[in-house]
Each structure stands twice: as structure tokens, then as C-alpha cells.
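For this depiction, one protein chain was excluded, whereas all remaining protein chains were kept in their positions.
Naming follows writing order (A and B), and every chain is counted from residue 1.
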Amino acid sequence: MKYSASGRKGIGRIALMAVAAGMLLPVIAASADQGQAPAKDSRRSGFEFMGASTQAMQVNEALNPGMLWVKDGEALWGKAVGKSQLSCAACHGDAAVSMRGVAARYPSFDEGLKRPIGLSQRIKLCRVNKQQAEPLRAESQELLSLEAYIAYQSRGMPLAPPADARLKPFIASGLQRFQQRMGQLDLSCAQCHAERAGQRLGSSLIPQAHPTGYPVYRLEWQGVGSLQRRLRGCMSGVRAEPFAYDAQELAELELYLAVRAAGMKMEGVGVRP
Amino acid sequence: MPDIEFSDSRLGNPLRRRLLKAGAAIGAWIIVSPALSASEDLTTAISHYTGGAAALPGRVKLDVAALVDNGNTVPITITVDSPMTASEHVTKIAMFNEKNPQRDVIRFSLGPRAGKAEVSSRIRLATSQKLVAIAQTSDGRFWSDSIDVIVTLAACIEGDV
Partner (left out) sequence: MASTVINVPANARRGEVIEIRTLIRHTMETGFRPGADGRIQPRDIIQRFSCRYNGEQVFGAELFSAVAANPYIAFHTVATESGTLSFHWEGDNGFSQTETAKITVID
């Protein structure tokens, strides 16, 4: 599908400006009241919306249950699989070196599918195409362990979705979806996570919905899960038919969320309620 | 495995009789034991543990967040004030709850080699309730601490995704 280059760029730029304005407006307004120069980033990780004991569970590797998945991922990294009998290490060597910063640069544009894909999809494609092994099911323990291990190599680094012009239309699509009401409850992501972040839904504090902690050990799941699972869970929560795993719609949302959170620190395997 | 109706886990004796009738095929958890009786209240469970002896408030500190993020995983720490010497130490610590399907949560056995009577774990709480920690010292006495915890449900009920 061909797009008018300037038209698409225009929409993309406006969309990003709208996002930036939406995020900064409350801070600017508050600062203006006090007569000070606006400077602070008002974005807050979901980490800051949790109780102290849950926060401690995340930051301390001896307490973080997600480290069990990281450990499994480390073992899988070195395991020869498929017709190729290649392990991840055979091509990528030491993950601490080769995978450093990689998770921070996802979702990225895939040449084959001609659209953005998330890290878990990249792992799945590598598994089938390069390793010639059986595909890994979405949310399978093997896939989550590898994703956790790779995301762990980017801990502390700023989220940096690629500045790839080909991603622009998909970012715009993701933004539109973020603002789109859906489900029987007729709620959009933006209504809770942009307009009402910091307020409560039931007794739970509503976070801003930044993806910095994924894949995450969620206490509600009592296990590690991906951002895709969380998005599907939210859709189910508003009684909408969730997009299928690896659907383009989920990739676009993931991409938009990454752009919206660009520069925020990645947290390795986060812990969330 | 035979069908077992669990419309209310606190049905008490009638439920126990049906389960016992259903026989040994049900599985390990129906082994008759004071700790497993759904009808037993907190006081009775503690009394079973102490053999009827009183548990004096004090020396034990039960550390739990007053408002938990999620009842599935609640960090707890129990500390007992004790020199932990050969002649004066904590021998065991147990934790009980008020409203889960089962009163027992976790039990620990210590000795002078512990050096410090402080244990931690993470537990499940079905709802807001009282938690009690009981410790026994080497002189045979029992000590206790209790705390009320507020547990909230996740705001969004998600399907099997």
C-alpha cells in the first residue's frame, strides 16, 4: 500500500507532538502556576505505583521470582535445537555482550512481514528460520524464559525504539488504537492510562501503562508473562475480543507504547501486581 | 477421581463426612489432621499447635504490609527477640490465618545454629483477615503477634488470556 510521503510524515509528526503535549501539559500547567520553567518528565513507571514490598521484590535479584525465568533462559540460550542443531549461542555468542541493548530497540521493522514485530516474535522467527526447530508457542515457558533472559541484558538502559521511517505509519496506527474506545465497557486505553493515571479503579492505583518492566512477573498471574498477554488481559477486562497473539494490532500498540515511553529505563524482569 | 462439590469450603462436618466417604482415592490433602479442618477457627488451630498452652503476646514481630498489592503473593517476615544461644533459643515458629480455606500457612523449625530468629516467605491471602505468628522458645513457652491485613482484588477480571 502506498502512502503519500508528506501526508504520512505529517500525521506521524502531529501524532507524536500530540503525545508529547498530552504528557507534558499537566507539568507545564503546574509549573506555569508557580512561575517556574517547565523541565520535569511527568512519565512514571508502573514501579512507582506499587507498594514498598513489591518494589523490593523487583529490585533485589535474590527476591525477584522473574530471575527463575532468566535462569531458565540462560540454560536455553546454550541448548542446541532443531535440524540445524544450533543453539542461540552458536550465532549470538555470549548474550551479555551480543544482546546488550537489543530488547530496548524493539518493536522493530521486519523485512519479511513488512511491519513491526516485538522481541518475542523475533525469537520465534529465529527459532523456525535460523535454527530450523519446532515453533515456540506464544506464552510458552520456553519463549518467556528466552524473552526474560534477553530483556534482562538491557536492564538499566533507556527504551530506544528504532528511529526507522518505515515505522511511522504503524506508530500512528498504534496511537489511534490507544485512543479508540472498545469492548462492552466502551473504554479506551487513554481514558484510564492517560486521563486517569494515578486515580483508582476499584482499589487499585491506575498506572501510566509504560512497558519498561516487560516481560513481567505479575503477582496476579503468579508467573512471568509478556506485554501481549497484558494487553489481551486489558482488552478482556473491558469485555473486548482480544487481538490474537502476534497480531499486527498488538505489535502496533506495543510500538506506540515504546515510543511513548522512549528514554525511560528498562527494568529487566519487572514485578507488578 | 470422584466429583467433589465445594460450594462452601467452610461447611465443616457434613462436608468432611462426604469427603471421608469418598475414600482414599481423593488424594493426599484429605489426610485427617487438625491443621486441615476447614471448620476449625483460628483460636482452635493455635490451641492445637501449642497443645493447649497459652501463647503470650510479645517477643514475636510479624511484619506484613498493612495494604497488600495482590493477595496472591504477600511478603512476610517473622522476627523473634531471642539471643539464640544453646540454652535460650527459638525452636519453632508457625503462622496461622483467619479466612483462607485452611488455617495453616507455614511452619519453621530453628535451633541455636540459626544465630538469628528471623524468617521470611511469601504467602497467599484469600481476603482481608487477621494473621497470627506463634513462636516457641527452648523453655517451652509460646509467644505470639498478630496483624490485620487488607487485601484487595485486582480491579479488572481478565479471562484466560
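Rule of thumb we're sticking to: a contact is a pair of C-beta atoms (placed from the backbone, for glycine too) under 8 Å apart; a residue touches a chain by one contact, two chains touch by 3 or more.
Because the structure is a prediction, the values reported are computed rather than measured.
Asks: Touch partners of the unshown chain, restricted to the chains that are shown, please.
Replies: Among the chains that are shown, those touched by the missing chain are A, B.
Asks: What chain B residues would touch the chain not displayed?
Replies: Counting over the whole complex, chain B touches the hidden chain at residues 1, 3-4, 6, 9, 27-29, 35, 72-75, 97, 100-102, 104-111, 113-125, 160.
Asks: Against the chain that's been left off, what residues of chain A make contact? List them.
Replies: Answer for chain A: residues 61-63, 65, 67-69, 71-72, 222-223 touch the chain left out.
Note that in this section only the chains that are shown with their structure count from here on.
Asks: How many angstrom lie between the centres of chain A and chain B, each centre taken as the mean Cα position?
Replies: 38
Asks: Would you mind writing out the residues of chain B in touch with chain A in their complex?
Replies: Chain B reaches chain A through residues 65, 67-70, 72-73, 75, 152-159, 161.
Asks: Over in the complex, which chain A residues touch chain B? Could you list them?
Replies: 50-54, 56-57, 65, 200-204, 219-220, 222, 229, 232-234, 236-238, 242, 273
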